[in-house]
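Here the complex is missing one protein chain, while the rest keep their positions.
Chain lettering (A and B) follows the sequence in which the chains are written, and residue indices restart at 1 in each chain.
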Amino acid sequence: MNQKESQAVNRREFIFACKRALPLAGLLFFPLSATDLILAQENEKYNPTEHNYAMGIDTHKCIGCGRCADACKKENNVPLEPIFFRTWVERYIIAGNGEVSVDSPNGGIDGFPEIKGDKEALRTFFVPKLCNHCANPPCVQVCPVGATFISRDGVVLVDEKYCVGCRYCIQACPYGARYLHPEKKVADKCTFCYHRIVKGLLPACVEVCPTRTRIFGEVGVRSSPLSRFVRFNDITVLKPSLNTSPKVYYAGTDGEVR
Amino acid sequence: MESIAANLLQGFHEVTGYMYPNEYELHWGLLIVLYPYLTGLVAGAFILASLERVFNVKALKPVYRLSLLSALAFLFVAPLPLLAHLGHPERAFEMFLTPIPNRRWRCSASFTPGT
Partner (left out) sequence: MKKFRIRQQIISLSILFALLIASFIVARLILIPRSFGEYGHYRADAIDDITAQPINYAGSVACIECHDDIVELKANSNHKGLSCEICHGPAAKHIEAPDENLPSAPRERGFCPLCHGYDPSRPTGFPQIVTALHNPGTRCMSCHNPHNPILPHTPEDCSACHRGISNEKAVSPHSSLPCIKCHPASQEHMVNPRSASVQKPTGREFCGQCHSKDADSSRDIPRIDLKTHWERYLCWDCHYPHSPEAL
C-alpha cells in the first residue's frame, strides 16, 4: 500500500515537474541566438528600391569622444593604423585673429590633446566626418572597372572581389573618405554598415554615439528620424560647389569646415 | 608693395597643414610617374624614326633603326609600372571587359593604346 502511494506521489511530482519544464523543452526545438533574433526582425525579403539612406550630423552636440571611430574600426575590422579611417572626428580651433587650425589625432579615437592657451580660441568644436555617400559620386565616375557603385538604396559600396586597386577613386574623393586596405589591396570606405542596415540595425557609429550627434535615416520618408532632423535644422553639406550631392547633412557646422 | 606682401602673408596664415587622415598615404607616386616618362620616350623615339623614314631627313639615317627598336621596346615596358602599381594586377583585364560607360573614359581609353 505504501509503495503504491509513494509511487503515486512520485508520478504526481513527475507530472508537475514536466509542466514546469515544458517551456524550457520548447527551447530545445528552437535554439535562439542573437543573430536569429536579429534576423527574425526581417519578415519579408529586403527590397533595396524602397530605401534611400542618408545621415545627419548635429555638430553642436558632438563631444569629440571618438567612440564612433572606435566602434567603426571594431565592427568593420578596419586596420588600426592612424592612416586608415572609415569615419573620424576632427577638432577645429578658430582663433581670435582668424587663424583656423584642425587636428584629428588617430581620428579622435584616443581623445584629443589639450589645447594650448585656450583663452585665445574664439570658437572651437568637433566635426565627425565619414563617406558622404554622394548622390553624384566622383569616385563611382572614375572607377575603371565598375568595382565601386551606388546601390539601389543609395549607399556607395566597393566590390572587393572586382576592385583592381588602381586608387583612382581614392584620389577622386574630395572628402578623403577612402583608403587602400593594406592587406586586401583594394579600396575601402564607409559602407553605412550595409550589412547591418539591411537587417534593420543602425550603423555602428550611430549605435554608440552618446549624444545623438549622428542621425541615420532615409531621405524623403516622413517617419524617419532624419526627416525631423532636416526639418528643424539649417542644413549644410561639405564642399557643395563640387556638385557631388552628398547625403550626409550637417547642422550647425561652421563655414570654416572643409 | 606693402599691400601685396600683406596679402601674401595672409595666405600663409591660412595654411594650417591639415590633411584628412586617409590622405597621409601618397597613392600615385613614382610608379605612376614612370609611365608618362616612358611613353614620352616612346613618342620621341618614334618621331625620330619617322623623320628619317617619312620625311627623308638624311642626317638621321645612322640612328633611325635604333630609335625605332627602342620605341618598340619601351612601348612594351611602359605599362609595366602601371601594372605593378595596381593592388591586383591579375585583374587588370577587367578594365577592358567592363570599362565605365562614360564618354571621358572612352576617349582616354582609346587614346592610351594609340600612343
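Definition applied: contacts are C-beta pairs under 8 Å (C-beta built on N, C-alpha and C of every residue); 3 or more make two chains touch, one makes a residue touch a chain.
In this text the structure is predicted, and so the values were computed from the model without any measurement.
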item	value
Hidden-chain contact residue, picked from the options A:Met55, A:Leu130, A:Ala147 or A:Leu238	A:Ala147
Identified contact with the non-displayed chain, of A:Leu130, A:Ala177 or A:Ala204	A:Ala204
Residues in chain A touching the chain absent from view	33-35, 37-38, 48, 60-61, 63-67, 71, 74-76, 91-93, 110-112, 114-115, 118-119, 121, 124-126, 146-152, 157, 159-162, 191, 194-196, 198-199, 201-202, 204, 207-208, 210-212
Touching residues (missing chain, whole complex) on chain B	93-94, 96-98, 100-101
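As a working rule, only the chains that are shown with their structure count from here on.
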item	value
Cα-centroid distance, chain A relative to chain B, in whole angstrom	38
Chain B to chain A touching residues, read off their complex	13-14, 16, 18-25, 27-28, 85-89, 91-92, 94-95, 98-100, 102, 105
Touching residues on chain A, where the partner in the complex is chain B	82-85, 88, 90, 98-104, 107, 129, 141-147, 162-167, 170-171, 175-180, 184-186
